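Here the complex is missing a single protein chain, while all its other protein chains stay put.
Entry: subunit A
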Amino acid sequence: MSDNPILRVRDVRKTYGGVEVLKGVSFDLERGQSKIVIGPSGTGKSTLLRCINLLSPPDSGSVILDGVTVEERGINQIRAQIGFVFQEFNLFTHLRVLDNVRLAQRNVLGRSKREATKRALEELERVGLSDKLEAYPAELSGGQKQRASIARALAMDPKLILFDEPTSALDPELTGEVVQVMKDLANAGMTMLVVSHEMGFAKAAADEVIFMEGGVIVEQGPPSTLFTCPEHARTSQFLRMITHEHEEG
């Protein structure tokens, strides 16, 4: 663990309607590292991601991005440095793919149209959507939508990207193309924090796996260790359950 992680999360707590969803979560994310967060549903994984960029501000604890505390003051400039990929894609319905990727570059980063277009074209090529620039989101498949939303995040040149169950809304035959894009990103050195049960990604591209349950981190470690000989009985139980699901599915 270095002294200068890109993201430092310390004792983050969050209560929703009287239920403590996050009960003190702490971890670091190093530059270029990709971590995957797994755990049963309702365990606070998505809430954790939303606490990092204050889409859902934590009740207590701290989040430090590249040495700067994430707080309401100046939040827009901080969010611009944190990519966020949603389960439901959340592309802008009324804008073509190219404009989806250009809008925040121009509106938030103040880039010129030419510069924003150049970056958008680069990232859309990277995710394999160069032939869909003029399409509207409703004309894309689920996998294409998610790849467009990844390009939208990448074009902002973020310091890291948070992925909130990026393949959960996709048909099984479409998850592969999104997972491939994510693997390529991880291999290219993008810093990523991924909430997902995509074992393919976890095994091939994650540097570390975080297992969460009941609002706390139960254990974390490299996939080779955590998947083969987890320390906690609860972790192995959960892993058995999801590998089972995947085999049956």
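Assume contacts are C-beta pairs under 8 Å (C-beta built on N, C-alpha and C of every residue); 3 or more make two chains touch, one makes a residue touch a chain; residues count from 1.
One rule holds for everything that comes next: contacts and distances are computed from a predicted model.
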| item | value |
| --- | --- |
| "Amino acid ABC transporter permease", "Cytochrome c family protein", "Deoxyribose-phosphate aldolase" or "Zn-ribbon domain-containing OB-fold protein" - which is the UniProt name of the missing chain | "Amino acid ABC transporter permease" |
| Contact partner of the left-out chain, one of A:156, A:170, A:205 or A:226 | A:156 |
| Given A:22, A:36, A:104 or A:133, the one touching the chain that is not displayed | A:104 |
| Residue in contact with the excluded chain [from A:55, A:204, A:218 or A:242] | A:55 |
| For subunit A, the residues touching the chain missing from this view | 53, 55, 76-82, 84, 86, 88, 90-94, 103-104, 107-109, 136-139, 149, 152-153, 156 |
